[in-house]
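A single protein chain has been removed from this complex, and every other one stays in its place.
After this line comes chain A, so read on.
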Amino acid sequence: MANTAGHPESPHGAPDGTRRDFMFLATGAGLAVGAGALAWPFVASMAPDAETIAAGAPLEVDLTPIQEGQIVNVFWRGKLIFVRNRTEKEVKEASEVKMADLIDPQADSARVKQGHAKWLVVYGNCTHLGCVPIGHQGQYEGWSCPCHGSLYDTSGRVRRGPAPTNLPIPPYVFESDSKIRIGEEGGKAVA
């Protein structure tokens, strides 16, 4: 800055500082953009890669071998999914619960596909910290989490904490009465 020979008066009469300020800001902005552009590939490379995404295509599950009362584990995108063929008693229990008794109120009818009330399809990781709850256990006979004691009912709804929410429903459609496709919703695969 002390070097006066380096920045003579502008021929257009603009104060010298303005031009310097502009160059300073432009350089700073250029550096920020450059740093961001350089950082982006490093961050983006940590996101799911193409192979992982391809392996996450929709999954077809045949329901015919699943007996009444049985829970079957399937994996989609590395996540555990419970497919439960609920007994009439279990469906009845799930649909008769009062909303006021629920931690995360949701009707059983909103958690199954219309006309397929006996099939419950839910993600199999406790919404607290991701452990696998054990089926047919606990006071509500849905699932009981061995890690921190959360209880779920036969609709996969949380009935006792620390889990904050119900077991979420993955995207899926019924292809026929005995076949579902997990990872598809509204006629196309989910992102």
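Observations on the model:
In the analysis below, a residue touches a chain if its C-beta (ideal position, glycine included) is under 8 Å from a C-beta of that chain, and two chains touch if they have at least 3 such contacts; residues count from 1.
One rule holds for everything that comes next: contacts and distances are computed from a predicted model.
The listed choices are "Cytochrome b", "Ectoine/hydroxyectoine ABC transporter permease subunit EhuC", "Nitrogenase molybdenum-iron protein alpha/beta subunit" or "His-Xaa-Ser system protein HxsD"; the UniProt protein name belonging to the chain that is not shown reads "Cytochrome b". Within the complete assembly, A:D49 is the residue of A:D49, A:E88 or A:E175 that touches the hidden chain.
For the chain left out of this panel, the touching residue among A:G17, A:G69 or A:G130 is A:G130.
Within the complete assembly, residues 43, 46-49, 52, 56, 73, 75, 77-80, 124-125, 127-132, 146-149, 161-164 of chain A touch the chain that is not shown.
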